[in-house]
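All protein chains of the complex are present and in place, except for one that has been dropped.
Residue numbering begins at 1 within each chain, and the chains themselves are lettered A and B in the order written.
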Amino acid sequence: MALADPAGRTAARSGGAWVGTATLRRVGGKLGALALTLFLASLLVFFSRFLVPGDPVSFLLRGRKPSPEAVAQVTEQYGLDLPPWQQYLNWIAGVLHGDFGRSLQYRQDVSTVIGERLPVTLGLVLMAGLMIAIVGIAAGIVAALNRGRVLDRAVLIGLTVLGAIPSFVGAIVLIAIFAVQLGWFPSFGSGEGGLDTAYHLVLPSIALAIVFVVLVGKVTRSSMVDQLDREHVEVATSRGLKRATVVRRHVFRNAIGPILTVSGLLVAGLLVASSIVEAAFGLAGVGSLLVQSVDRLDFPVVQAIVLLVVAAFVVVNAIVDLLEPWIDPRSAAGAGAR
Amino acid sequence: MTTPRLPARRRFRRTTAIVAGGLGAVLALAGCTPEPSPDTDVEWELTATTDAPSGDIDSYTWVSYAEPFSLDYAYAFDYSDNQVLANVCESLLRLNPDYTLSPGLAESYEHPTPTTWVYTIRDGVTFHDGTPLTAADVVASMSRHLDPAVGSSWYSVYQNVVSIEQTGDREVTVTEAIPDSQFNLAMGGSAGVVESAATLEAAGADYGNSSGGVNCTGPFSLEEWKSGESITLARYDDYWDDSLRAKSGEVEFLFMNDATARVNALKSGEVDGGWMIPFDAIGQLEASGVGDVYFGLSTAVSSLIVSNLDGPLGDLRVRQALLMALDRQGIVDAAAKGYGDVTNALTTESVWVGASDAALDSAFEGLEEYPYDLEEAKRLVEEAGATGEEITFATAPIGSDFNIIAQATAAAAESIGLKATIETVTPNAYTALFSDPSAREGIDLFYTVWYLSSPDPLEMYSVLRTGEFSNYGEWSDPEFDQVVNEAIAIDDPAARSEKTAEAQRIANEQLPWLPLFAGPMPVFMGERITGVSPSIAFLYYPWAATIGAR
Partner (left out) sequence: MTTPTLAVEVLRAPRARRANTTFLVSVGIVAVMTLAAILAPLIAPYPPDQVDLGAVHAGPSAAHWLGTDALGRDLLSRLIYGARTALLGPLLVVLSSTVLGILLGLLAGWRGGWLDAVLGRIFDVVFAFPSLLIAIMAVALFGKGLVAPVIAMSIAYMPFVARLTRSLVTAERSRPYVAAYRVQGFGGGWIAFRRVLPNVTPIVGAQSTLNFGYVLAELAALSFLGLGVQAPTADWGAMINEAQAGLIGGYFLPALVPAVAVVVVVVAVNVIGEELSDRIGGEIPA
C-alpha cells in the first residue's frame, strides 16, 4: 500500500487538474451560502430593533434629552420616516461603505469609535490565540503520544479542570494571585504600546485562553490518536523511520485538519469572551465598548459590533470550510476513506 | 462515522473533581485576610493653597474616574469633562479657586442697561494653532448655545438671550429680554468658553470628540486622546497669561472607572494625583506617606431629590418626617467617613460671594433644623395618613456612599411606617435620571451631589422654579418663583443676596429636595508634585497649570 499522498489522491479523483471545475463549483456554492447567511444575519441585526414595542424614537433616545432637535436628528439618521425595507437598504448601503452611523454617547462616527478600540482587542485575541494554539496543541500531542499512561491522564485532567473555569472567574483569580498578591503583572489598563502593552495583556490573554485550550487540546489529542491507529503510520514505523519523523510527517500533518476546523469556531468565541476579560481588566477594547454601549443605551454602536462579530465568525468559518479539502483531502475524497 | 466515547473518562472525572475541589479550597484559604479596624474620629481642615512648586516639571499624571465623552464645551456638564477642559479652553471670565470672578478672555465688561452686557475682548491672545482671538470667535462660540441643532447642555444660561453681536473691533454685546444677573456670572464656566470659529466650522459634528479635538486658548493644548485610555495635554508656550504659565511640560490624564484601582495607582505612585478621592481611601492614602491629601472648598451639597410629588412624599409632613428619621450625622460618618457637616440648606456659604452679612444671617441662621427624632417623624406620617404607603429609591453602585445612603434612607422610611423599595440601576443609567423624564417614572427619591458653577446661590434656586428642566419633582410654589425671579433681576450682589436668602428659607421649609450634608473637595498630590489650589473650581480654573515640581 502506498504511503499517504493526499495531494495525489485528490488530483487523481478530479482527473488531474489541481483546481478543477468540481472545485470551482464547490467554492462558488460555499461563497453563495456565505453571502446568504451574511444577508440573513444582517436582516436579523437590523430588524431586531423592530421587536421592541413602542416608538422607535423613544427607544433610540432612551436616557437622553428627548428634545425636538435630537428627535429630528435621530429620525434623519435612521430614516425613520421611510418604509422599513428602505431603512434597511440605506443602512446596509452605509455598512458596505464602512459607515455605521453616529455613536450617541461619543458624538462621533461609530466606525471611528470602534476603530480606535480595535487594536487592543485584536492584540488580546492574537495573544490568546497563540497561547491556545501552542499550549493546546502541545498538550494534545503530549497526551496522544503517551496515551493511556500517566502523562496522558494528567493532561486530560488538567484540561478538564481548566475548561470548567469561566473566563471571568479565571480573570479575577489571576488578578488576585498574580497582580495583587505577587505583583508580577499590572491589573488594569493596556499600557503604553508595543512591549508595554504586551506586558499588560499577558494576564488578560491567559484568562481568555483558559476555556479554549481545552477544546484545542482535546481535539488535537483525539485527532492524533485517530491517526496513530492508522495503517500508514504502522507502515512508516515498520519501515524504520524515526518516531519523531513519523509523528511529524505522517501523524501530525494528517491530524491538523480537525484542529483547524475547531479553530474556526474559536474566533467567534474569543471575540465575544473578550468583552468579559476586557471588563475585568479595564481594557479599552471593542468588547468593553459593547458592554458600555448597552449600558449607555447607544444602540448604533451595539448594532455595529454585533454585525461585525457575526460577519467575522461566518467569514472565518467559510474560509476554514473552503480550505478543508486542501487541509484534509480525505474529506474531499469522501468520508471514511482509510 | 460515529462519535466514540472514551471508556477511561470515568477515572479522569474522579481525579478531576478532586483536583478542582482542592484548588478551590487552596484559593479560598488564600482569601482570609485580616481587616484593619476603621477610624471613626476624623479631623480635617480646608486648605486654600498648597506650597508653590520649586520649579518646572517635565510631566505628571493625573487619574480620573471616567473618560470625558466629549471635550465640546457645549456638552461639558460633568466632573470628568470639565476637569480636563478647564486647562485647555478658557472663558470670557475666570472663576478663581475662591469662587470669585476675574477678567478672562474678556479684559473688562460693562452693564450699560439692565438687559445688556458688553464685553471687551482681550488683545494679543492666540489659539493653540497660532491664529488670533477675535470678537467674531466669541460671537460664534456663544451663539452655539442657542442653536437647537447643537442642543447645548448650558442652554438654560442663555434662555433669556435675544442677541449676541459684535459691536466693535474687540467688542461683543449680549442683549437679553429681561434683566438677568445670572448670565454674566455663568461666563466663568463652560457656558462662556471661546473657541476658534474656523475650528468650529472645520470640525463640524466632530468638534470635541477624539477625532475633531479642540483648538482653544488655555495654558495647555490637546496633544493626544487615546480613546478609552488617556488624554495628554502639552504646555502652550504662547499662552497670554504669564501668571498661569504651565509649570509642567505635559499632563497625562488616565481614566480608571474602578475606585480601588485608582487608589492603588495613587498609592503605588503609578499616578501623581487625583481629585475626588473616595472617602474610605483617605485614611489609607494619608497613612501611606507617598503624598498628601488636601481638603478644598466645595460648593456641593449632598441631598435627596424628591422626584415624585404625586406619591406619599407629596405631603410636606411626610418629607419632614423622612428627613427627621434620617440620622444624618450617622450618614456623614458612614458614607463620607466623617468628612462633612450636616446641612439644612441646599447651598454652601462658599457660593454667597458678595452677599451682605444680613443676608448670610437670614439664609443660614435660624433655618429649620429637622433634628433626628423618630417619634415625631412617626407622628407626622400618621397625621398625614401615609402609613403603609410605598416609596421607591433609585441608586447605583457608584460608590459605597450611594449604597449606604440608599440603605439608610430605606431603613429610615421603614422605621416611620412607610414601605421602601431600593431600585438599583447601573452608574450610566443613573445619569439618565438627570436628563430623561421617562427614566424617573416610578422613582420617588434619588441621591445627588449637586454643585454650583457660579458664585451665586440663585443658580441653585432658579433650578427649582416651576417648570424648570431640573426641577425633577415638578415642585411648584408661586411665592418661591416670585422671590427667585425678583432676585435674578437685581444687579447688586448684596441686595440680591437678601432676596435669595428668602428663597433659601422657603426651600428649607418646603423641602423640595432633602438636604443631607456638605463636605469638602479632597485632592491627592503625590511626592513629585505640588502647587494646586484645592477647590471645586478645578472644573473651570486651569488648575493643572499651577502644578509643578515639589
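Following the convention adopted for this analysis, a contact is a pair of C-beta atoms (placed from the backbone, for glycine too) under 8 Å apart; a residue touches a chain by one contact, two chains touch by 3 or more.
The shown structure was predicted, so the numbers you read here are calculated from the model rather than taken from an experiment.
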Which of A:L44, A:L82 or A:L130 sits in contact with the chain that's absent? A:L44
Write down which of B:I282, B:A384, B:I404 or B:L539 is the residue touching the left-out chain. B:I404
Would you mind spotting which of A:G28, A:P84 or A:P166 touches the chain that isn't drawn? A:P166
Of B:A261, B:A412 or B:V484, which one is in contact with the hidden chain? B:A261
Touch list for subunit B against the chain that is not drawn: 1-3, 5, 9-10, 13-14, 16-17, 20-21, 24, 27-28, 30-35, 38, 258-261, 263-264, 334, 397, 400, 403-404, 407, 422, 424-426
Where subunit A meets the left-out chain, the residues are 33, 36-37, 40-41, 44-45, 48-49, 51-52, 161, 164-169, 172-173, 175-176, 180-181, 187, 268-269, 271-273, 275-276, 279-280, 290-291, 293-295, 297, 299, 302, 306, 309-310, 313-314, 335
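Methods note: only the chains that are shown with their structure count from here on.
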Report the inter-chain centroid distance for subunit A and subunit B in whole angstrom, where each centroid is the mean of the CA atoms. 42
Touching residues (chain side subunit A, partner subunit B) in the complex: 58, 62-70, 73, 102, 105-109, 112-113, 116-117, 120, 148, 153, 156-157, 160-161, 164, 173, 176-177, 181, 187-190, 282, 284-285, 288-289, 292, 295-297, 335-336
In the complex, subunit B residues that touch subunit A: 1, 8, 11-13, 15-16, 19-20, 23, 27, 30-31, 69-70, 72, 75, 148-151, 205-206, 208-211, 226-229, 254, 256-258, 261, 264-265, 426, 428-429, 431-432, 435-439
